[in-house]
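Partial view: only certain chains, each at its native spot in the assembly.
We just call them A and B in the order they show up, numbering each chain from 1.
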Amino acid sequence: MAVKPLEDRVLVKPVEQESVTASGLYLPESSKEKPIHGVVVAVGPGKRLDNGTIATMSVSKGDTVVYAAGYGATEVQVDGVDHLIMREAELLGVIHG
Amino acid sequence: MAVKPLEDRVLVKPVEQESVTASGLYLPESSKEKPIHGVVVAVGPGKRLDNGTIATMSVSKGDTVVYAAGYGATEVQVDGVDHLIMREAELLGVIHG
């Protein structure tokens, strides 16, 4: 089964907190329970602009992304694994290296 | 009887939770009672843009769609069967396979 996000949404598979700590990027004490980065599994076609054109997505399948925990995302399960669907604008950055 | 949605709305026939579990996509514990995917039964003409043109709908009749349970949708019954009318932007993604 596959989910194709609509508009400017992305489907993200969160990375477990343990590996987050290993990579050296995590949120402060109060929000430690929730993962804050993940891997982009699928992207939508892009945001429809006021003039009717569709903007290019700023992330691609396979990108590791940072996002604020517990805000603006909907949790779904795909084949028994927790995923998140959120709008591209909810993503804070892309992790390299 | 048929209902033709207006503007960028879609008429969706929800899929029962049992089959949802079977297909491997469901919401976490707290929202298990409500179905989160359904089949598009009818679509409106599309959103009117600021420049007066009408945007193409991003889903079609027959698509299986994911949406957040209990938010932004109006429940109606068509020939005794529960349906939902919601705006296209409420849909999170389309399910394939």
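One rule holds for everything that comes next: a contact is a pair of C-beta atoms (placed from the backbone, for glycine too) under 8 Å apart; a residue touches a chain by one contact, two chains touch by 3 or more.
Everything numeric here is computed off the predicted structure, so don't read it as measured data.
Shown are 2 identical chains; the number of copies across the whole complex in this structure file is 7.
Here, only the chains that are shown with their structure count from here on.
Centre-to-centre spacing of chain A and chain B amounts to 23 Å, using the average Cα coordinate of each chain. Within the complex formed with chain B, the residues of chain A that make contact are 1-7, 9, 11, 42, 44-45, 48, 50-52, 74-80, 82, 85. Chain B meets chain A in the complex at residues 23-28, 36, 49-51, 53, 55, 58-59, 66, 68, 88-89, 91-97.
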